[in-house]
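The complex appears here without one of its protein chains, the remainder shown in place.
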Amino acid sequence: MFRYLPEQASDFAHSVDSINNLITDISVFFTVLIVGAMIYFGIRYRRRGGVDHATPRIEGSHFLEVIWTVVPTIICIVVAVYGVYGFRVMREVPAGAIEINVTGRQWAWNFTYPSGKKTVDEFVVPVGKPIKLVITSEDVLHSFFVPAMRTKVDAVPGQYTYQWFRPIKTGDFQVFCTEYCGTKHSAMLAKLRVVSEAEFARWEADKGRALSPAEQGEALVKLNACGSCHSVDGSAVVGPTFLKLYGRKGEFSDGQQYTADENYIKESILNPQAHVVKGYPNPSPMPAFEGKLSDEDITNIIQYIKSLSEAPKVVVAKKQEDLTTMAPADRGKKYYQEKLCIGCHSLDGSRVVGPSFKGLYGKAGKFTDGGSYVADDAYITESILKPNAHVVEGYPAPSPMPAYEGQLSEEQVKDIIEFMKTLK
Amino acid sequence: MSHGEHAHTLDDPQGPPHIHHMDPPTAYHAAKFGMWLFLATELLLFGVMFAAFAVFRWKYFHEFHEASSHLNWKLGALNTAVLLISSYYAAIAVDHAQHGRNKQVLKSLLITIGCAVGFLIIKTIEYSEKYHHGYFIGGENFHEFKTFLPLYFCMTGIHALHVIIGMGLLGWVATLAAKNRFSSRYYTPVEVGALYWHLVDLIWIYLFPLLYLVG
Amino acid sequence: MSASSTTAIAGSETNYLNCERGIWSWLTTVDHKRIALMYLYTLTLFFFVGGIAALAVRTELAFPGGQIMSADTYNRWFTAHGVIMIFLFIVPGIPAVMGNFLLPLMIGAYDVAFPKLNLLSLYVYWLGAAMALVSLGIHPVDTGWTFYGPYSIKTGSAVVWMTGAAFVLGFSSILTGLNFIVTIHKLRCPGMTWWRLPVFVWALYATSAIQVLATPVVGMTLMLLIFERAFGVGVFNPALGGDPVLFEHFFWFYSHPVVYIMVLPAFGVIGEIIPVFSRKPLFGYRAVVVSSMGIALVGFVVWAHHMLVSGISDFSAQFFSIVTFLVAIPTAVKVFNWVSTMYKGSITFSTPMLYAMAFVFLFMIAGTTGIYLATLAVDVFYHDTYFVVAHFHYTIQGGAVIGLIAALHYWFPKMFGKMYNDLIARAAWFLIILGFNLTFLPQFVLGMQGMPRRYYDYLPQFADLHLASTIGAYINAFGYSLALLNLFWAMAVSKKKAPSNPYDALGLEWRTQSPPIKDNFETIPTVDDTPYAYGTPVASH
Partner (left out) sequence: MGHSSGSDIHGELGHVLPLKTYKTVLGALLILTIITVAVSRVDFGTMNLVVAMVVASIKAVLVALFFMHLKYESPITWLYAGIPVFLLGLLIGGVFIDDPLRVDPKNATVSVAEVGTSKASARDHAGDHHGANHH
């Protein structure tokens, strides 16, 4: 009854839920018992006909007092101890946890990975690995809450707190800020993406292609939470929107005219108090970024703001790669990446779960059933589409590899084989 | 406890004031007990700052130690003596009141208040010393010793405020003594006022070693 | 209870209401009953203001996305709701209104120990209320009623006025508590021994002790917060070496016990109502009394359970989680005793009794959901979600407010010498209980699904339950309006006179006329039995 907790995505979520459900059952039992007794007494001993009937002067019962002191005490001790043990698991981080630094700020979550990779409002972790989040805040109190993992801890400025969890399934999970932190408290959300270990490895190694200045500027704007006060869609927040800001003309509070050119934007970022535009709060509530942003950073931000002022381009959702013009081996490589083969099959000869693709083509060996094979086109095709048909000696049987029958066409398999051939 | 019982007190300048709902001894004990309860709240009011002091002293041990040596312990000790003497005279005032000696009550209370003025003057000297070194509230060295100086000024400042309130209270009691209001049958204001004053002394008994000596 | 010298002059024309006339006679009165009424009127006003804030918040949350206000406005409304309901309404609540009115009557005294101090408490309360209104007028606070730093140090809103108001209101609370403690110690009438005190008086005693001993802590804490903003002292500001978690400790050292300031008197009210309408002695009177004192005491030891995920040490989280369960035991004892009182009774479902029974039901939910929040591993999930919101509304509204409304209905004939329309009162009861549960039961589910509190906007998956909650809030508000209008009409317009003792109750307050005379009793009464001596004595006991 009353089982509403969200899906369980961490290994201790189950035990939290079982304590929770135990309390629910106890609570329902006692509520029904007491309220039931009250209603029963009410009906059974109701005054009839507007006249009081004789009642006994029962003043109490030591026996009952002892019973209803001792029984709740025992229940409380059991639940309390259960809860404390559940909590201890949440505080004992297993060795080898991946440590991610999390910084809360009004109103964004910043994540820094051991590799130095930084993200905002979204973080990616591998499934099955313990993840430790070391949390702090730059300004006011926040709280980092991942319902599916059953973890939460406040982000306190000036000190570090932590939480850990081990995700047991892949998928996207919601992160909330649960300590009130001002205007956009309810918008201080983040996304947790749990992916396979292989995908995580690739994601973390991916430094991204070289970003254009405007894109770098966009990243800086995100990282510094400029969006808390400056929208990019034209809506008014605290400060002016960045949309079509560049080139705008206006008047300062002292009556001076200005044009929103490079110098104006630069000054506004480094020293917001120097000139405040008419109609905006004076003195400006914006912090000065002098010494916090390099000249190059500023230039990039200006490029970004400029890009928001150009005539709206037709935004291309995603550049479609023209598969037809690619070499078959390149297409194979692409499938190899997309299907996450990298998780089990290396390209450098090292053995992970399955055999490395390097030098695989043409290799000979024995199956677990005693038969022998040569890694030719037919063998590889069968291995991809029906991995369990034959498992090579020394590898786990049945094979943990998913069957790609129906997921990859024969053409695509051929491309992958072409890719393998290049890995001599 | 019926209504007209104490009507005679209206004609008796040294008897307890007419309170219709309590007999005089009950009124006396109620007032004293009420003041004790109030002192309990006062103690906890300061308690918050003592708790904060304890935790920050643990956290910033060296800063607090260093900062303490910047305070003038001689003036602090002098102030301790001044307050102890004032407290003594407050107790003596109660004794005089219990014997109905209104003149002596007035004299003792004036000495108490005089000591309080002395205490505030010495405190002012200390504060102005701090001010010249930029240690005062808003000064450039206000946070040099982390939270020590802020706590020092909060604690001594609020204590000084209590000294001033106590002076007002005792001043009012003194005017009653000047009007010959007290007798062995009625001296509640003297006792209650003195109780308040002793608390002011009590707090300082802890403030002095904590702030000036051990830091 | 046989009373040797009680006086109830039925039909006497002078009473405390008409003995003096004119606004000035009210503003300068030292009569505890008149002071109680002035508290009642002011509190009712703030109950409506706080209620409007609640409706504003619920209306905004009816659907996802912004509805009628901006996020900043929303933050101010929910803060106003919290601050007004807590500091201006429910903390003074039952003690200042019902306690002031009943305490001297119940113990057989002419007045409280310090009548002038009592009036001063009221003026201090009005001063605090005025400061709160100034704050709302110049720049409504957006910190939440908890004033957590560093946000409360940084925000541009009028925090100093509001925390100053809370400080002043705390002072009023201290003076009232002090007055009550001295009164109970010094002014009990002959024969009124400690074990004959009505449980409501015991509850007031426990409450007063908390008011006197816990309030100064938050007073100084808020004062330090004011210094923080005015002088930059830095005690709670991490940028200056301070610790925001220390603020939480100090704040909850008061603000947890304050929950018992709100709800203990309500327990007392229920303990008075159930015996009268069951015609039975209060079952386990001493256990009920001891549990009140136990709750007051234990209430001081458990404060950091509000901070289990705030970054406190693991040791203290475990310590405070375990000791929190100590609260559950005396609370359970009370509930069992109330229900047992009804056993073999002669039960009348009068309006006060209906409220008392609803109270037991609502408080069962409040209490059992408290178990979730005390349990450490589970609280990590529930902390700062709607589950907490629902839980404390079940304790504070389902407990303290329902207790106050029950008390108003129960003692109304005594207070005004009139009778209210019973049918409307029952209809209002139904609407209040229905609306209340419709508002807050969905919030438990929202909390279980992970919906955080103090959110202006929410994910679409939470929409249905939020809408249900909003509808419930309107029904609830309508119910309260109906109940209070009914009482107001009875008080101001109705001519339906109430007898001195309409319920055949044994408490001393029923031994004087309705409304009582200015000094409560012609002569101080004497008692020689408990106020719960209902029913026929049985041999086995």
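Should a chain be cited, it is by its letter among A, B and C, assigned in written order, with residues numbered from 1 in that chain.
Just so we're on the same page, a contact is a pair of C-beta atoms (placed from the backbone, for glycine too) under 8 Å apart; a residue touches a chain by one contact, two chains touch by 3 or more.
Keep in mind that this is a model prediction, so the values were computed, not measured.
Student: If I'm reading the header right, one chain is hidden. Which shown chains does it touch across the whole complex?
Tutor: A, B, C
Student: Looking at B:Leu43, B:Leu120 or B:Leu169, which makes contact with the chain not pictured?
Tutor: B:Leu43
Student: Footprint of the hidden chain on subunit C, which residues?
Tutor: Its contact residues with the unshown chain are 185, 213, 217, 238, 243, 245-246, 249-250, 253, 300-301, 303-304, 311-316, 319-320.
Student: Which subunit A residues touch the hidden chain?
Tutor: Contact residues on subunit A toward the absent chain are 91-101, 112-115, 129-130, 132, 134-136, 158-162, 197, 201.
Student: Give me the subunit B residues in contact with the hidden chain, please.
Tutor: Touch set of subunit B with respect to the missing chain: 24-25, 28-29, 32-33, 36-37, 39-41, 43-44, 47-48, 50-51, 54-55, 58-60, 73, 77, 80-81, 84-85, 87-88, 90-92, 94-95, 98-99, 184-185, 187-188, 191, 194-195, 198, 201-202, 205-206, 208-210, 213-214.
Here, only the chains that are shown with their structure count from here on.
Student: Using the contact definition from the top, classify how the chains connect: line, ring, star, complete or other.
Tutor: Chain contacts: open path, no cycle.
Student: Taking all protein C-alpha atoms shown, work out their mean, then name the chain whose own C-alpha mean is nearest to it.
Tutor: C
Student: I'd like the Å distance between the centres of subunit A and subunit C, where a centre is the mean of that chain's Cα atoms.
Tutor: Going by mean C-alpha positions, subunit A sits 42 Å from subunit C.
Student: Which whole number of Å gives the spacing of the CA centres of subunit B and subunit C?
Tutor: The mean C-alpha positions of subunit B and subunit C differ by 34 Å.
Student: What positions in subunit C touch 2 or more of the other chains?
Tutor: As it turns out, subunit C has residues touching two or more other chains at 243.
Student: Going by the contact rule already set, what residues in subunit A reach two or more other chains?
Tutor: Subunit A, residues with two or more chain partners: not present.
Student: Which residues of subunit B touch subunit C in their complex?
Tutor: The touching residues are 1-3, 20-22, 26, 29-31, 33-34, 37-38, 40-42, 44-49, 51-52, 55-56, 59-60, 137-138, 142-143, 146-147, 150-151, 153-154, 158.
Student: What residues on subunit C touch subunit A, complex-wise?
Tutor: Touching subunit A from subunit C are residues 71-72, 75, 142-144, 148-151, 154-156, 238-239, 243-245, 278-281, 283-287, 309-311, 314, 317-318, 321-322, 325-326, 328-329, 332-333, 335-337, 339-340, 342-349, 357, 360-361, 364-365, 368-369, 371-372, 374-381, 383-385, 445, 448-450, 452-459, 532-538, 541.
Student: Can you tell me which positions in subunit C touch subunit B when the two form their complex?
Tutor: Residues in contact with subunit B: 109-111, 113-115, 117, 174, 178-179, 181-182, 185-187, 212-217, 219-221, 223-224, 227, 231-235, 240-243, 246, 250, 519, 523-524.
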